[in-house]
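Quick one: the structure is below, and I'll ask about it shortly.
Note that this complex is displayed minus one protein chain, with the remaining chains in position.
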Amino acid sequence: MKKRTIGMIVYFLTGAALLTAGFATTEKGLKEDDRKEYERVIEDRKELGDLGFPGFSPLDYKTAFSNGEKDFVIDYRNGEMEITEREAVYEGLVGSIYPNGDEYEVVVPVYETWIATGAHEQLSAVIWHESFHAYQNSCFRLAENSADNGLSETELAERIDRDPEKRSLYEKELEVLGRVADTDKTCDFRQTALEYLRIAEKRDELLSAEEKISEDYYELSEGSACYVESRVVRYENGDAVYEDNYLKNAASYAEGNSKYYHHGMLQCMLLDGLDPEWKSTFAFDCSLDDVIARYCE
Amino acid sequence: MNEILKLENVTKSYKDKTVVDALSFSIGKGEVFALLGANGAGKTTTIKMILGLAKPSSGKIEIADGVKSGYSPETPYFPPYLSAMEVMRYYAGIEGRKKDKEYLEELLDTVGLEDNRTRVKDYSKGMIQRLALAQALIADPDLLILDEPTAGLDALGRKHNLELLRKLKERGKTIIINSHILHDIEAICDRGVIMKKGKVIDSWTNGVSHESLEDKFIRLVGEE
Partner (left out) sequence: MEISLNVIKEKIRKKMLYITTVLGVLVVMIFSSDMGSLTIGGRQIKDYYVLIPILIHVVNFLSGAIALAMSLTTVPNEYERRTSHLIWSRGISQSRYHMSLAIGNVAVSWISGLILYATMAVFAVVNGYSGMLGRIAAAALLMLLYTAIISMLASALSIIFPTIVSGVIMIILFAGGAFRNILILLAAVLTGAGGTIMKRVIRLFPDLAGLSRQGGNLAQGNPVDVHVIIMGMIVVWIAGIGILFFRRKEA
């Protein structure tokens, strides 16, 4: 046989071997990276428990990893992951909940997309965040009971960003609440709460009814979910990352809707300082301001 | 005389343009054959087809079995950073030959490049032409195809090259020459064909006619 023929045979055999190896290593269905993120949630749950919110567990809600075309849904029961595939319920890059009959499901991007966003937090922390929304709505019907006349997060944020007076007082609120995030100083929680409530009361007079309802709603729903997420990141990544990602800029006013996440998270931390057990009776039926006020009476 | 090369109705067209049109000729072993014609007559395309550098659109080119060919292009390019010996070793290597230094030196001596250490970048056009000839001889070819082998050479260089071609002829090599320098053709070639617009318009045999090749060429090609 000619050298050339032998060379060609070797080349095509190499190709066949590579193609076979390529097929053999192709991940079908749920990818290993996504599975690892969910396994991390399972491990976190063992250590973190319900984080003080009675009955809360991210494992109670089906979690879908979405690539925008397909959802890979994990149903965790009796210590086993059951994985199913379906058409994506949401298009695009989504971290959200999805009402499926009587249940709420968590939908997060697949890991491959998630890391491409350059996000700091683990995808597992996002699962905790979204599953907390599922908890708020499954157990307390938060969305159903609130904000009938509410504004969208974006619209609300734009209105506040544009109004110097409302913005300035919100900055003050954040500044006062920020004391609970200052790890260098000890915080007088009651004093801080009173000071905060005084500013909040003054500011409430400037807000329209829809602005007030909406702000309370987003601080409660997103702020408390951000609070849960921050606890998970602290556990998974340590104090340095937690402080860097959640505390460092929490008290700074940011245009857009992220300020509600931080504001609500700081409110939850203030409540922790006022009474670590505040969550045990909280039914998501009033604003976080109302809960703080109750502890200051 | 044994035929070493035969072209039968060879045509080459590019899109709508026919550059070689139904060309037929044959060359016997040991002959020195001239391809003559003005620029654009189709000589270089013919050479390219013989060498397999271009495929004929139609027709047949037959080269006798076992014939080795060597080619010296009109405008050869050699890497400027190589010396003549490095160029020779490079092409010898490509041909899969043992890089016998003495043999390659001898070839360079034959073409008058005794100093084989100078880099190509310092060579004159004539020296590059000689190097082209030397590399064409590496395989000790039976058929030598030379495109303008004396172009750009000074009088001495031309004389030297013609002598070399004569020696090669004496050694029984078959040579095809494409040249504008009709005086050189008359000095070395046995016969040839005159081409115009891709076609053979006449043939020429050395010493048969009283009319000089130059006169014949001007008469046939010069009249547009």
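Which chain is which? They are A and B, in the order written, and residues in each are numbered from 1.
Note that a contact is a pair of C-beta atoms (placed from the backbone, for glycine too) under 8 Å apart; a residue touches a chain by one contact, two chains touch by 3 or more.
What you see is a predicted model, and the numbers here were worked out from it, not measured in a lab.
S.K.: Identify the residue among A:G55, A:G79, A:G101 or A:G118 that touches the chain left out of the display.
M.R.: Selected residue, touching the omitted chain: A:G118.
S.K.: From the listed residues A:T26, A:N78, A:T186 or A:T281, report the one that touches the chain absent from this view.
M.R.: Going through A:T26, A:N78, A:T186 or A:T281 one by one, A:T26 is the residue touching the chain not shown.
S.K.: Decide which residue listed in B:T46, B:S69 or B:T150 touches the omitted chain of the complex.
M.R.: B:S69
S.K.: Across the whole complex, list the residues on chain B that are touched by the chain not included here.
M.R.: Against the left-out chain, chain B lists 48, 51-55, 69-71, 73, 75-77, 79, 81-82, 90-91, 93-95, 135, 139, 145.
S.K.: Contact with the hidden chain only, please: which chain A residues?
M.R.: 4, 8, 11, 14-15, 18-19, 21-22, 25-27, 67-69, 91-93, 109, 112-113, 115-118, 120, 244, 249
Following the convention adopted for this analysis, only the chains that are shown with their structure count from here on.
S.K.: Averaging only over C-alpha atoms, locate the centres of chain A and chain B and give their separation in whole Å.
M.R.: Distance between chain centres, rounded to whole Å: 80 Å.
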